[in-house]
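Provided herewith is a single structure, encoded as structure tokens, for subsequent inquiry.
All protein chains but one are shown in place.
Entry: subunit A
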Amino acid sequence: MDTSIGTGNPIDRVEGHLKVTGMAKYSSEFPVDKMLYAQAINSTIAKGEISSIDISEAKKQKGVVEIITYKNAEKLKTPDKKLPPLSTTSIQPVLQSPQVHYYGEYVGLVVAETFEQAQYAARLVKIKYKKETPKIDFKNHRADAYKPEEESDYSRGDVEAGLAEADQKLEATYNTPIEHHHPMELHAVIASWENGKVKAYASQQMINDAAVTISNTFQIPKEDVRVIAPFVGGGFGSKLHAKQHVILAIMAAKKTGRPVQLTVTRHQMFTNTNLRQHNEQKVSIGAAKDGSLTALAHEIVSHTSTYEEYQEPCGTVSKMLYKVPNNKVTHRLVPVNLQTPFAMRAPGEATGSFALESAMDEMAWKLKMDPIEFRIKNDTQTDPSNDKPFSSRLLVECLRIGADKFGWDKRKMEPAKNTNGNWLVGYGVSGASRAAPYQETSSKVILTLKDGTVLATIQMDATDIGTGSYTIIAQTASEYLDIPVGQVVVQLADSLFPVTPGSGGSWGAASYCNGARMACQNAIKELKQKLNVGDEKKMSVKELMTGNKLTTYEAQGTAKPSEAFKEHSVYSFGANFAEVWVDKDTGMFRIKRMLNVGACGKILNPKTAFGQIIGGLTMGAGMVIAEQTRVEPNFGNFITRSFADYHVPVNLDMANVEVVFLPEEDKIANEMGVKGIGELGITSVAASIANAIFNATGKRMRDLPITPEKLIMAGVEPGVA
């Protein structure tokens, strides 16, 4: 039993033993009676219409119970406009028409007694298509670019004037490729109908939003939908909303009258769980001789699907990170025959910061200024995008302390001057910011007194997607009830529990913990009131329970952002440092060291926090090393089909990683002073590595990933471009 009390201790995960012993149940693992297995069928064209479906062979196979296509699918709610914005609660109709919008779209479902039978029969369903020429690469269809309805453009001051008065100007275009979220746990669901109500064990990041999607898609009351996901093996944004496979399983369960399990295959993780789109980002910067920015424009062109709209806010960081009077951000989208993109870890920041923080490095080199001093020169304590003060902002401290720890003074300003045998050695830096949102969150605490010991159970529909929610919520309850962590049980991720915003957008830790805090504080307050003792009187929970002659007591609490929160800009800040060695002949490079310094509020548990940052750094490094989904230009299918060819970093790619958290007290952010870290760690990592590659080689690499092929073609030899 964990006898520590409160937050701030680097305790092990409270659910750790369940995971390592295989006792933690993930969505597809629940024992459900009479369960059937479903296998979804994917289209093999990117655009067109189904002309015929032959299920005769498949239907004959042993174990096959049902085959669903658009011809016999239940009618679902469909969108009432052409390109509805995709959100975490959007309806997800599926199999509603013979139209095909992208390669791999679901066109059918086979339900059978066993997984193998379903898989086999799915291959025997013969579908013929009337093909049309798809639009695949948005760069070939720029004429179709449009301005999305949602806040896509922003401006302050006059960028043209700002550029005109600049002593140094830079205009550069950066590309980030299509990426996929690829959490380790495949998307999965077990759906059933009981007494007209839906029950779904579904691997989701946001329980309540998933229930909304299901209820709206089937047009049934939300109260009739229960979503359960006690353990989720990662999401990175791909599990924010209930996707079509969830709808398919629920539809199949209704049709067959039996529970249905559907697991999305790794291959389908490419085609059916959304993606991070290819962004083309043009950045224009003007700066005066002394390094002060005079103008910054960030223009983004990207793609969405032909049936939904998603816009990644890549300009977020450019609006607020530096003091610049003239600023402009624009977004344009081209609809293409690929599935709809959706939020992937640090949507906007991860990709936008690559462009911005690379451009800042380019400008620093033009000005012959140290890139750290250049950033510090343009620091601001007021958010220039809305004139609100930052609740706290330690960007300068992150940069300075990081420089000191990293040995930045050993960096040679002039590129390609630091060599070691066949290696060209470079140092790079970047600044990072990520909003620290906080949302209304409810929670329940159930106190029991047994054999003289108080046990507390916390319930909320929060999720733990591998991040450590269970642990930090237990630590929070332990702190506010003043009992050891081992006497707290945390129950999460069930629609029957009080509503939280779920895991996403880096708001989980702050929201969940403050929600749990409120429930605990209310419990104590209520128990004191019952005893007619004042708030200030110190009494243990045990004394309160015995005093009230209670063996069990329940309380609820809801936390929400304060007025002060709304009057401030609340962000986490950080700085990344990278030392990279580039092989002068092969174009291969090694990230030798990385350092991340973060100022992100109260650290609830240094161990889980560290995990979040190194995960972010690894994913950020992946953006540079090789992570990339390749699309066949004629057929529109992804030719990266598995982890054998979708390259994420391996251990050997990640050298020494050091993480430093600066102490920060920010009570404006929320009462506990907790800020988000889940996405800070990935933000601008790619830029720090690309900047180090420039420092090593003199070659500015503006298109991710930076593969050996690209470095060879850039002609990596000592010499300055």
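By our rule, contacts are C-beta pairs under 8 Å (C-beta built on N, C-alpha and C of every residue); 3 or more make two chains touch, one makes a residue touch a chain; residues count from 1.
In this text, contacts and distances are computed from a predicted model.
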(request) Would you kindly match the missing chain to its UniProt protein name, picking from "Electron transfer flavoprotein small subunit", "FAD-binding molybdopterin dehydrogenase", "ABC transporter domain-containing protein" or "Glutathione transport system permease protein GsiC"? (result) "FAD-binding molybdopterin dehydrogenase"
(message) Going by the contact rule already stated, which one of A:171, A:585 or A:665 would touch the omitted chain in the full complex?
(response) A:585
(request) Please pick, from A:19, A:282 or A:641, the residue that touches the omitted chain in the full complex. (result) A:641
(request) Check the options A:54, A:132 or A:632 and report the residue that touches the missing chain. (result) A:632
(message) Contact with the hidden chain only, please: which subunit A residues?
(response) 44-45, 116, 119-120, 123, 422, 585-588, 590, 625-626, 630, 632-635, 637, 639-641, 644-645, 647, 649-653, 705, 707-709, 712-713
